[in-house]
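The complex appears here minus one protein chain, its other protein chains still in place.
Residue numbering begins at 1 within each chain, and the chains themselves are lettered A and B in the order written.
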Amino acid sequence: MFIYITKRLLWVIPTILTVLLILFSLSYLLPGDPADIILGPRATPEMAEELNRRLGLDKPWYQSYLIYLKNIIKGDLGTSIFRNRSVLKVILDVLPYTVILTLAGMGLAVFNGISIGLLAANYNNSYFEKFLTMISFITASTPTYIAGVLLIVVFSVNFNLIPSIGIGEGGFLSSLHHLIGPALALSVGWTGYIARLTRSSMLETLDQEFIQTEKSFGIPRYYILYKYALKKAIKPIIAVIGLGIGRLLGGAVFVEVIFNRPGLGRLIVNSVNERDLPMVRGGVLAAALLFVIANLVADISYAYFDPRIKQK
Amino acid sequence: MFKSQKFFRFKKKSARVIKKMIKDYKAHLGGSIILLILISAIFAPLIAPADPYKTNVTKRLEGPSFENLLGTDSLGRDILSRLIYAARPAVLVSFGGIIISVIIGIILGLLAAFVGGILESIILFIFDVIRAFPPIILILVLLSIIGPSLLSVIVILGVTIMPRYGRVVRAETLSEKEEDFVEAARSLGADNSRIIFKHILPNIFASVLVLSGMDMASMIMWEAGLSFLGLGLQPPLSSWGVMLQESYQYIQTAPLMILWPTLAIMMTMLGFSTFAESLRVALNPKLNQEV
Partner (left out) sequence: MPDKILKINDLAVEYKNKGKYLRVLQDIILELDRGEILSLVGESGSGKSTLGKTILRLLPDSARIAEGSIFFKGQDICNLSEKDFNDQIRGQEMAMVIQNPQNALNPVFKVGTQILDVLYFKSKKQKSRKELKKEAVEILKKVGISDPEYRFGEYPYQFSGGMKQRVMLAMAFISNPSLLIADEPTTALDLTVEAQILNLLSNLVEEYKTSILYISHDLGVVAGLSDRIAVMYAGRIVEVAQTRELFDHPNHPYTEALLNCLPDYQKTEELQTIPGQVPDLENYPAGCNFHPRCSYSFERCRHEDPRLEEIASEHFSACFLNDR
């Protein structure tokens, strides 16, 4: 298990390096002089010269890439043009909101999805199952922003049940209240996906021979369903959770904009609109890191459920 | 002998799939929605009751009436007409994007499988890097480089989704290459292009078709989403995402208005997914759900 995790961790490094290379090359790919782009329109020639020296932009690209890497390792992601603050600080300010939102959304999706999927598998071939299957199919094809907009129209505008803006002012309950709508909106698409996956995986598992053996030895149905079959059937679901967290991170962009919440997604969208290159770079790096970590966690938890990998 | 057999199998399979889909109500539902969107896109000027760009400040934010069946927007434009015209960017993005993905994907996948070596590693690495980003982040970065427009949305979506096809084509090609009849064909002097067109393309046709049905839905979703964020198509151009964005600003005063683009997007998504789903089932009932 330990060796597996180490291997998996090492595999992350080339990916991260490439992501960094792409982000680094952004300043060359964008039209105009890199220093001007990084400093923004208010820069004086002296500032540009100073920056060129500091970032090594006057040296060959690979040297300045190394300098870029060194700065990142030191935690220096540059200064936001638009906010005139350290990029790292801005990101660290909003990051918790996005992480909490994503985890809450995934939690809801996993819980609701598995429940719906189990119900559907349990009542296979009934009208109730057809109804659940339809629900999962529709939710699985609902874009996050549609879910968000509909939630606001119905629950905020019509019934005034959930707040449509912001993160709440202090207090745990207020934050939680403000989290309901966004997390629900974020979870909708994956709820359907996980429900469908759970159902098909459960049915496939229940069809296998060991389930018959267990049955023939007199183990009760509920026990077979929720212990033996579920643990086997849950594997593909674990496998998609990492993927799902990545997708939900993407969905968080929309949710944060729609519900007007601070967060990484909204930060990146705004910086793209503001042409704030250091901020875009930093935000994308943070998002890519989160994505990679999510995949890593998923792989490791997957290994935990598959003893064959665990032993290696 | 083996060649004709293979080709015969492909033909027989297509016939069976079409027969199955004719009987499937899901295919009917999805097919008619897709057809409706196509018709709206092609014949928009003939169908739309009014000019989608004609503003009328005296008739802002009106509800449905005989004159404007779905009401008017914040600039007094006819919502129904804008909805119909908005099918155009949706169709352009989905078809354009998928053509780019499939073509680049097939070329890279075939290259990787046939040439192998360093080229294969490089191509696979490109795929991996593209997949290392959450799609929206990659799209945002690319958009920040080339700027928002219809064409850039099409190209970026095409490139973002491409690795899926590349990987499918490569995997299928590798397994096909192992098969006896390809070996036999090669020993009889068939060249690569013949093997590709006779053996490999017919075989991946099915999976590519199912995948692209689903991806076309998600491309329409992305286009609307990006336009909604103000990063895709730009107003006054009519797109469902732009309309969503415009009506979102009036959500407190005219909440009904946002319903129409929402419905259009949902219907499109469901249409494409049901059609793809029916196709998937018809092609291979046991095909894994995982995509």
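To be clear about the criterion, contacts are C-beta pairs under 8 Å (C-beta built on N, C-alpha and C of every residue); 3 or more make two chains touch, one makes a residue touch a chain.
Every value quoted in this text rests on a predicted model; they were computed, and no experiment measured them.
Although one chain is omitted from the display, it touches the following shown chains in the full assembly: A. Within the full complex, the residue among A:D36, A:E50, A:E214 or A:E274 touching the omitted chain is A:E214. Contact with the chain not shown here comes from a single listed residue; of A:R199, A:K232, A:R266 or A:R281, that residue is A:K232.
Residues 124-125, 207-221, 223, 227-228, 231-232, 235, 305-308 of chain A touch the missing chain (whole complex, contact as defined above).
One rule holds in what follows: only the chains that are shown with their structure count from here on.
The mean-CA centres of chain A and chain B are about 23 angstrom from one another, to the nearest whole unit.
Contact residues of chain A toward chain B in the complex are 15, 18-19, 22-23, 26, 29-30, 137-138, 140-146, 149-150, 152-153, 157-158, 196-197, 200, 236, 246-247, 249-251, 253-254, 257-258, 265, 268-269, 272-273, 275, 280, 284, 287-288, 291-292. By the touch rule above, chain B contacts chain A in their complex via residues 125, 128-129, 132-137, 140-141, 143-145, 217, 221, 224-225, 228-231, 244, 248, 251-252, 255, 258-259, 262, 265-266, 269-270, 273-274, 277, 289-290.
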